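Note that one protein chain is taken out, while the other chains of the complex remain in position.
For clarity, chains are labelled A and B in written order, and residue numbers in each chain start from 1.
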Amino acid sequence: MSLNPDPDTADRLLDAHAAAEVKGRSLWQDARTRFMRNRAAVAGLVALIAVCIFAFFGGFLAQYEPDYVDFALIGSNATQGVPSLETGHYFGTDSSGRDLYARTVQGTRISLLVGIVGAAVAVVVGTLYGAIAGYAGGRTDGAMMRTVDILMSVPYMFVLILMLVIFGRSILMLFIGIGLISWLDMSRIARGQTLTIKGKEFVEAAHATGVRPLTIILRHIVPNLLGLVIVYATLLVPQMIITESFISFLGLGIQEPNTSLGALISNGASNMQYGVIWQLAFPLFFFVVTLFAFFFVGDGLRDALDPKDR
Amino acid sequence: MLNYVLRRVAVAIPTLLLLIVISFALMYAAPGGPFNSERPLPAQVMANIEARYGLDQPYWKQMFDYVWNVVVHFDFGPSFQYRDRTVNDVIAQGFPVTLTYGFWSFIVALVVGVSLGAAAAIRHNSWLDYLAVGISIGAQVLPNFVMAPILVLVFTLWLGWLPGGGWQGGQIEYVILPVIALSTSYMASIARITRSSMLEVLNAGFIRTARAKGLPTSRIILRHALKPTMLPVLSYLGPAFVGMITGSVIIDVFFSTGGIGQFFVNSAFNRDYSVIMGITILVGVLTVLFNLVVDLLYAWIDPKIRY
C-alpha cells in the first residue's frame, strides 16, 4: 500500500527515506512511465526547466546590471523605456530607469528560491507535525492542534516585522519566516488525513504487531499522505511567492535593489494604467508560467505516484 | 460528542488567554510606540499621554488590567490612534463589513470551487477537466493586488458598471468587486483540492464496488463520493476562512470598504496596541470557533474518527 516516490521529489518534499527502502525498483519506473505519458505534466516540467535556466543563466544575456539606473529614462519610461532589442532593454525599463530584463531574471531567481525553500520547510515540518498529532490522538493531538490554533491566531505580520527587525533583514530570514508561518496549514491537512488513514487495516495491523509509533508514522502514514502533500506543496510554492509579494507590498519584503517577481508585479500593477504595461506583463508572464508549471508537474506527480490509479 | 464539545470549549479559554499574552509580548517587543511621531514629543507631553493610557504602569499590570476589562466588562479600551473612538467602536464598525464580504466570498469560493473541482474529477482527462484546471490555476496565479486594480479599471473606468470602492452600508453594487477579488484564489485552491481528493475517492474500493453493482453515476457521486471528498476540503476551510478575514487587508486598501483589515494594518504600523489586541482576539476567537466547527463536521462525515 505504501507509495513509491520518485527520489528527487521525495527529497524535496519530505524525508521519506525510510519509506523508500521497501520499494521495488519497478514501482518507480512505473511511476516515471506514467508521468512521461502525461502530456500536461511533461510540458510543465519542460517549462519549469526553462524558467530555471532563465533564472540562473538569463543574466548572461543582459546588457545592464539589474541595479543600473539610466537617468535619461526615468521620467520618460512610457516613450523611451519600451521593450526593444536595439537599446538592449529587451523587456523595457522599470519606473526607476533600470533594465527590466535583468531585474526579471533576478526576480525570478529569488522568487523560485523563496517558493521552494519556504514550501520545503512548511511541508517537512507540517507533515511530520500533523501526522504525529493525528496518529497520537487524544491529549497530545489536542495540545498540538491547540498550539497550531494559537499560532494561527497570532497575526503573522507582527512575527515577521519582529523577526525582520530583531534579526536584521535578509533573504534567508525571509525564507525561514515564510516557511515557519505556512507549515500550520499543512499540519492541519496532514492531521485530517492521518485521522482517516489511522483507522485503516494496515495501520491497525502494524500497530497490533507491535511496530513502534514513530516507525508507523514514517513508514505507513507519511507515505500515504504523499499524494495530498504533493498537491498541497504545488499549491504552496505559488502561495509562498504570493506571500512574499504581499510582504513586499507591505514594505517588508526583499530589500532594494534586489527584487522578486512579486515586488516587480506589485510595482507593475500600480503603474499599469500609465502606459507602461510591460512592467506588469513580463514579470507576470514568468510568474504565471512558473506557477502553471508547478501545478502541472504536481498533478502529474500525483497521478504517477498514486498506485490506485493503475 | 457533547463531552467532546465541552472539552474543546474548556481548552479554548486558556488558548485565548495564551494568545493575549503572546500578542501582548510581541507588540511590546516591537520597536516604536503608539505616540512616536516624526518630531518626537517633548518628554512632558509624552508622559502625560502615557499616564492617560496607563502605559506608564508595569507590564504585568497593563496586561492584567487589559484582560480584566476584556473579560469582565467586555471593554477593549480606547484606541490610541483614533482618539475619537474606542476599540469596541472600531470593531463594531469594521467587523460587520469584513464579515459580509468575507461570508459571500466564502460561499462563492466553496460553491464554485467544489463544483468546478468535482466536475473536473468526474470527467478526468477530458476537455472539461483541462478547462477547469486551467480556470482554477489562472484564478490562483493572479495575485489579488493585481486583480483588484484590473477589476476597477475594467468595471469602473472603462465600463462604468460598478463603483470602484466604498461600502455604503453594503449595497450590492459595492459588494460585487470585493467578493470577486477576495474569493478567486480560494475558489481555485478549493477546486484543486476537491479535484484531487475526488479522484482519489473515485478510485477507492467502495466506489468500485458501487460501480460494479451498477448504481447510476450521479447517485454514486452524491451518495458515496461527495462526503469523503470533502474531508481535505474541510481541512482547508479553517485556514481559508481566517485567510479571508485577514485577506481583507488588500480588499480594504483597494476598495476602501472600511473593514477590520485596514484598521489592523494601520494599527500595526502605528503600534495602536489596543486595536491590534482587539482585532487579534477577535480573529483568535473566530479561528478557535471555526476549527471546532470543522472538527465536528469531520466527525460527522467520517464515522471512523473517534473522540
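Remarks
By definition in this document, contacts are C-beta pairs under 8 Å (C-beta built on N, C-alpha and C of every residue); 3 or more make two chains touch, one makes a residue touch a chain.
Here is the rule we go by: contacts and distances are computed from a predicted model.
The chain that is not shown carries the UniProt protein name "Oligopeptide transport system substrate-binding protein", picked from "Membrane protein", "Oligopeptide transport system substrate-binding protein", "NADH-quinone oxidoreductase subunit A" or "Nitrogenase iron-molybdenum cofactor biosynthesis protein NifE". From the options B:77, B:143, B:164 or B:178, the residue with contact to the chain not on display is B:164. The residue from B:52, B:208 or B:223 that touches the chain not shown here is B:52.
Residue in contact with the omitted chain (choice from B:257, B:274 or B:291): B:257.
The chain omitted from view is touched by exactly one of B:21, B:41 or B:111, namely B:41.
Within the complete assembly, residues 67-69, 71, 74-76, 78, 95-98, 161, 165, 169, 250-252, 255-257, 267, 270-271, 273-275 of subunit A touch the chain that is not shown.
Those residues of subunit B that touch the chain absent from the view are 30-33, 35-42, 44-45, 48-49, 51-53, 78, 81-85, 89-90, 93-94, 148-149, 152-153, 156-157, 160, 163-167, 252-259, 262-263, 266, 269-271.
Just so we're on the same page, only the chains that are shown with their structure count from here on.
Considering their complex, residues 40, 142, 145-146, 149-150, 152-155, 157-159, 161-162, 165-166, 184-185, 188-189, 191-193, 195-196, 199, 227-228, 231-232, 235, 238, 242, 245-246, 249-250, 262, 265-266, 269-270, 272-273, 280, 284, 287-288, 291-292, 295, 299, 302-303, 306, 308-309 of subunit A touch subunit B. The touching residues of subunit B, counted against subunit A in their complex, run 7, 11, 15, 18-19, 22-23, 26-27, 29-31, 130, 133, 137-138, 140-141, 143, 145-146, 149-150, 153, 157, 185, 189, 192-193, 196-197, 199-200, 203-204, 231-232, 234-236, 238-239, 242, 246, 250, 264-265, 268, 276, 279-280, 283-284, 287-288, 291, 298, 302, 304-305.
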